Each structure stands twice: as C-alpha cells, then as structure tokens.
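Every protein chain but one is kept in place in this view of the complex.
Every chain is named by a letter (A and B) in the order it is written, and numbering of its residues begins at 1.
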Amino acid sequence: MDYFFVALFVGMAFALVGGGLAISYLVAPNRPNKVKSQPYECGEHTVGPSWVHFNVGYYLFALLFLVFDVEAAFLYPWALVFREFGLIALFEVGIFIVILLFALVYAWKKGVLEWV
Amino acid sequence: MNLSGANIDFTLLLPEISLAICGFAILLLGVTKRGKDFGFGLGLFGLIAALAFTVQQWGTLETGFFGMVTKDGFSSLYNIIFLLAGIISLLIAQTYLRAKKIDKPEYYALVLFSILGMMVMASSYDLIIIFIGLEIMSIPLYVLAGFHRFNPKSNEAGIKYFIIGAFASGFLLYGIALVYGAGATTDLRLIAANYHSMAQQAPLLLYAGVALILIGFGFKVGAVPFHMWAPDVYQGAPTPVTAFFSVGPKAAGFAALMRILDFGFDSMDEIQSVLWILAVLTMAVGNILALFQDNIKRMLAYSSIAHAGYILVALTVGGEGAVASGLYYLLGYTFFNLGAFAILTILDTRDGTDSRFSELTGMASRHPFLATLLAIFMFSLAGFPPTAGFFGKLYIFSGAVEGGFIWLAIIGVMTSFVSVYYYLRVVVACFFTKADHPFQQVAMNPYLALALIITAVGALGLGLFPSSWIDLSRQAFASFL
Partner (left out) sequence: MIGAEHFLIVSAILFAVGVTGALISRNLIMIFMAVEIMLNAANLAFIAFARIHGDMSGHVIVFLTLTVAAAEAAVGLGLIMTLYRRRGSVDASKFNIMKW
C-alpha cells in the first residue's frame, strides 16, 4: 500500500512532463533556420568551442574545500560527546585542528588562496 | 562513557608522533625562504628519533586508545624495518633529487608521512585502523611516484599507482565491510575468538570478505595475478622512490597480512590452499618474467614480485617458525634490495641514464668497490651463502618441508634457481663484458657511502649470524600468539 502513492506520483510526473512535450510538439509551429538552431547564447553568435576549460583556481579551491569540509564533519560527533570525555577530548580535537591549520598555512603560503 | 579501559597513553605513539611533528615541520619550514634546506636533516632526525623510540619500546606489550593501538614485539620489529628502509632511502635520495633538480622539502615530508602510515598498519589489531594506516601510507606514495613532475614516465607511474592503489583499497574496504557484517566487529582479536560461531552463522560473508581483503593486499604487496602495476611504477618512479617502494609498502602489506591471516583468521583452513596458489604463481611469474627484462629497474621490479612470493610461502605454511623465517627474510631483503637500489640510484644520478644493463659495462674497472658491492647484493638477492638471502630462503623452504608443503618448497627452490640467471647477468655486465665506450664516472658523497655501508653490513651481518636474528624474529612473532 505504501508503494501505491509512490507509483501514483511517478506516473503523474511522467504524465505531466510527457504531456507538456507532446502538446508543444503538436501545437507549436516548426520553422527552423540557421540562426535559430544554434546553441542558445543570448542571441549572440557562439564564440569558441563549448568545451572551455575552467580556471585552475576553481580546482584548487575545490580541493581545499573538499578536505576541510569533510574534516569538519568530525567536529559534530565530537561536540556531542565532548562533555562526557572532558579534557582529553578537547586535547585530541585540538591536535586535529592544529594539523588542519598547518594544512591551511601551507596552502596559503604556497599561494593557493590567491585568485590568479 | 567510561574511559578507564581506554588507556589513552600518548607515549605509546611516540615514534609516530615524532614522525608527524618532523613531517609538519618540514612542510611549514619548506614554504619559508630559508627553511627549504632543512628537509633532509629534519627528515633524517625524525626517522632516527622514531627508531630510538621504537627500539625503546622493544619487548613491551601494551594496548591503548580503546584497544585500537597495540605495541608488541611484532609491531616493533616491523617498525624497525620501515624506519631502516626510510633512513636508507632518504640517504640516497638527496643526491639524486639534486641531480634531477627536484629537490623539494615536500619529498622528505611525504616519505615521513608514508612511514607513519606503515607504522599505524603494523601496530593495530583493528581492521579499520589497518585500512586507515594503509591509506596514510599510500596517498603520499602516489605523489612520490609522480614526484618527477616533468618526466612523463614519472607522471605515468604516479597515475598508474594511484588508480591501482585506489582500486585495491576499494576491494579491501568492501572486504572489511563484509567481515564486519559477519561478526559486527572489526577487531581481529574478537574475530579470532568468535571465529567458529561467525563461520557458522554467516560463512558466505566471511569467506567473501576474506577473499576481498586478500585481493586488496595482493595488489599492495605485488602478488601475482595482482602485480601488473609493479614493473611500470617501479620503472617510472624516481629511483630512490622505487627503492623505498620495493621494501616499505611491501613489508607493511605483509605486516597486515600476517596479523590478519595468522592471527585473525588463523582458523580458516581454506585460506592455505589459496595462498599456496598465490605463492606458486608469484614466484614463478616474477622469476620468469624477470629473465626477459632489459631495464634493471624493471628486472628488480619482477625480482621484488618473486621475493614477495617467497614470503607468501612462509605465510602459507603459517605458525611460529615459518612466519618468523618470513620476518627474517623481510629484514634481510630490506638490506640487500635497498643496497642494490642504492647503487642503481648512484648510477642514475648521471645524466642520460635509463638503468639499462648495457650501462653497467666497464663499471668494475672504473669503480671496483661499487661493482663488488653490487655483486654482493646480487648474490644475496639470488640466495648464495653466506648472505642473508641464502639463510632466509633456507629457513623458509625448510619450514615449508617440515610443514608438509614439499611441492611448494620444490617449486620455490626451482624458481629461485631460475633467478640466479638474471642476477648474475648484472654481475657479468659489470665484470666480464667488454665496454665499447668508457664508463661515465659517478660522484660519491658521505650520505651515499653511509647508505651503502649500512646495507652491506646488514646483508652480510644477517647472513653471518642468522640464528640470533631468527630468534629475534621468533620472539617478535610469539608476541601475538
């Protein structure tokens, strides 16, 4: 019985999207020309290939974010048990954060944080 | 939460901590202008400090951090192997890195972190800690393999090692997950204690899990059929890194395998036949393919696969005597293999070398001392008396015969006879081949000399006094029985 509604929703989703596409296909006039069938770029002519490279800066930021983001996840369970464990937990998480800090200082000094 | 049984004792981790502190110090000093030159010194200092702490820990049996860290004779002996490998490969690295203009402080930090990972691997009974140690070891190694950024071969080695390593970790982790599913624990002591009930309740999970773990470590130690990455990575990586590769990660993989197979799953009898096949394949394929190599680094890569095979023989037989002989062999292998690679590194610091056999011609007349040392290391790799290689093989194969694995011993001895051919090729190229052009002079310095002395003394010393060393290995292994 639980799945009935799921199935209903799936069916409705398909019907809605499919119906929209079908109606526009049946009703809309179709007169393509060269300019119209170009990839949409605000009415301008496309410049250069579409496979442009992103600035490498994004990549470095992403790496830093990835590392710090995942590490930060450890602080939540720690915060939950911190009171029971007391000082030793504070000490250990201190080591953890200092190591992360080292990583940040290293990245900073290497010039990763500057936008080039 | 009750902390009384946790035993949070940071002195247990002193070797690891000294490595970590020195590693971070190298990194942080490395970004300053004047601190770049401290990398080598600090790295060496960290390794020696860790070695001192490890030696001090010898003979203790302590468990700490909620049972996650175990320091026993076994972990101490392995840690000494890792640290020796680290020290020797660091000693030979600087000259090479300077010659190739890639002398960056990060190199030394990465070596230190990697050894830290190996030590974590050897010092725990918990599968998850072993996994994390493996990753701490492997991630720096991926970078080290590709450390020569402007050399396409090094790039390729790095990426190959990374892909294969990550693939292997996937297998290993899934295997651990299945074992966890079978017994709701990742602690090998609990697994060993409850093995029979686990095997009754969830045999499929357990067998599949152990098989996947075996595949994962098979990649790491370079056992056939999981070896195909080794030759390329060994050839492409900078030579001192290859030296480190051929010993460190291999020994760490065996440390984990010994704990897992000879302790955790000691009661799983079927594993023996699987290991039997792995050992035979590894010895045969490694030794036979090594015959056809033109490049010495590739030859030594296949030879290191073959040596993994000999140690797998010890693992197959199992029990105190056999595993102790495996440990002894590993210790000897550390010395003579690193010695061979040290000489190769010295030769590779010259320009335009590609470590081919033909480059060795005329070495004996130009550098008689180096050539003699190379010959000693080759004899040791081949297993001639009175070197460590001979007694290691003797102990392993006689242990196999005593354990009833006569065919395994026969195949092992036969394949190691095959190996004599390619090791002697090196000696022949050095001494008996007429050079058509003069041998290019190599530069020596005290660090290189020290590395050569340590390795030569180790290789010969272990061979001349084998029984005291085998007792030491036995003592180390007895700590977890």
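We take it that contacts are C-beta pairs under 8 Å (C-beta built on N, C-alpha and C of every residue); 3 or more make two chains touch, one makes a residue touch a chain.
Just so you know, these numbers come straight off a predicted model, no measurement behind them.
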| item | value |
| --- | --- |
| Among B:102, B:128 or B:435, the residue in touch with the chain that has been omitted | B:128 |
| Touching the absent chain when the full complex is considered, from B:21, B:143 or B:193 | B:143 |
| Residue in contact with the excluded chain [from B:71, B:100 or B:160] | B:160 |
| Sites on subunit B contacted by the missing partner chain, in the whole complex | 128, 131-132, 135, 139, 142-143, 146, 149-150, 152-153, 155-160, 162-163, 166-167, 169-171, 173-174, 176-178, 180-181, 184-186, 231-232, 235-236, 289, 292, 298 |
| Residue ranges of subunit A at the interface with the undisplayed chain | 2, 56, 59, 63, 66-67, 69-71, 73-74, 77 |
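Note that only the chains that are shown with their structure count from here on.
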| item | value |
| --- | --- |
| Rounded Å distance, subunit A centre to subunit B centre (Cα mean) | 40 |
| Partner subunit B, residues of subunit A touching it in the complex | 81, 84-85, 88, 99, 102, 105-106, 109-110 |
| Subunit B - residues contacting subunit A, complex | 1, 3, 8, 24, 27-28, 31-32 |
